[in-house]
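Yeah, one chain of the complex is gone here, protein chain that is, but the others are all in their spots.
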Amino acid sequence: MDTISDDLARAVAAKMYESDRAARAMGIEILEVREGFARVAFVVRDDMLSGHNIAHGGFIFALADTAFAYACNSRNRATIALQCTISFTKPGKAGARVTATAVERAKGGRTGTYDVDVVDDEGTTLAIFRGTSYGVAGSFV
Amino acid sequence: MDTISDDLARAVAAKMYESDRAARAMGIEILEVREGFARVAFVVRDDMLSGHNIAHGGFIFALADTAFAYACNSRNRATIALQCTISFTKPGKAGARVTATAVERAKGGRTGTYDVDVVDDEGTTLAIFRGTSYGVAGSFV
Amino acid sequence: MDTISDDLARAVAAKMYESDRAARAMGIEILEVREGFARVAFVVRDDMLSGHNIAHGGFIFALADTAFAYACNSRNRATIALQCTISFTKPGKAGARVTATAVERAKGGRTGTYDVDVVDDEGTTLAIFRGTSYGVAGSFV
Partner (left out) sequence: MDTISDDLARAVAAKMYESDRAARAMGIEILEVREGFARVAFVVRDDMLSGHNIAHGGFIFALADTAFAYACNSRNRATIALQCTISFTKPGKAGARVTATAVERAKGGRTGTYDVDVVDDEGTTLAIFRGTSYGVAGSFV
């Protein structure tokens, strides 16, 4: 069941997305946001392919990092990425629709830990990501 | 002094860059490549800014990852990123020219470890990155 | 249901544990091993406490790393840790019995990715760990 916190999370996400030129330029859609949770997706375009003719790791990271950002900012406190780690498990194919789902694993004081799974439309896990967040001054709505 | 290995590294980089649509679309220039080493740069464009009005972490990662890729493929053996970690130390500003320099820290069997420093044109370190690479089948030239 | 692969995993673990002086010196017990999976535990002794009077991060890591090692060696191919990352979420208390559970997240070629959760006897998650493994020459049984 959705809560007031989830409504706030969605309001924050809508506000963030307005000014998130990078996410929009990459064609990232915000599919679902709740407190401490976000799911986003994009399609691997030709201008996202690396020299190995697969999705450039930078764009796979950017998708995961976007899910992380919408999840860790969901309580309306401005929060930044301190440190992220990503394991690339399978190559992303041109034209694939790829979804990144961020869940909160730990929260304490001003810091948090989030896990993001990146999965394509055939159900293949392309990458697993873990981010450490840090709350700073400011809010969105 | 440059060596035959460095000439090979440059030939590999030239070949990789031809098919590296992602790097070209981000405006990444390959400034210098030697055996186990690469230096690349881009300018933070408006379509690379996140909701906090700073360079999206995904593009900072993509720049670092590109330096890593050119360094770890420099011996003409196809090599992929297995795992990467990035610490964001300062925000990247719109319009800044940002350079990523990758150096080889360890090499053994099919795996390697590379450190990448990401620095803007004021000398501020924006991020430090570490990548683990894995050699697969194939070569470039 | 257990499989022949799980029997092999247990035989490997028994053999590894015989020569694993570090695990025995830390009082680590191997609770359960299956293909790509391991669960181990120890009690936080006084000589494992750091200057903050909590479990030294090194011992929490060592417990997680041990679960990772028994999981990634479970197919009877000698496998080493290439890279590990750990997030400390809560302090470990003196005298607590702590369990680390390793699951395989990805496997491909000679490399693998494992997630390990470290939880105390009150159900508190003390740390989350992710390890990248690399298969080398040799076997156990």
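Read from first to last, the chains carry the letters A, B and C; within each, the first residue is number 1.
We adopt the following convention: contacts are C-beta pairs under 8 Å (C-beta built on N, C-alpha and C of every residue); 3 or more make two chains touch, one makes a residue touch a chain.
Since this is a predicted model, take the numbers as computed values, not measurements.
The chain omitted from view is touched by exactly one of B:Arg45, B:Arg77 or B:Lys90, namely B:Lys90. Only one of C:Phe37, C:Phe59 or C:Tyr114 touches the chain withheld from this view, namely C:Phe59. Interface note for the absent chain: among A:Ala11, A:Ala25 or A:Leu82, the touching residue is A:Leu82. Residues of subunit C that touch the chain left out of the display are 15-23, 25-26, 46-53, 56-59, 61-63, 65-66, 69, 73, 78, 80-88. In the full complex, subunit B touches the hidden chain at residues 85, 87, 89-90, 105-106, 108, 113, 115, 125, 128, 130, 132. Contact residues of subunit A toward the unshown chain are 82-83, 85, 109-111, 113, 132, 134, 136.
Going forward, only the chains that are shown with their structure count from here on.
With respect to subunit A, maximal separation of chain centres occurs for C (centres as means of Cα atoms). Each chain gets a centre from the mean of its Cα atoms; for subunit A and subunit B, those two points are 22 Å apart.
In subunit A, the residues touching two or more other chains are 85, 87.
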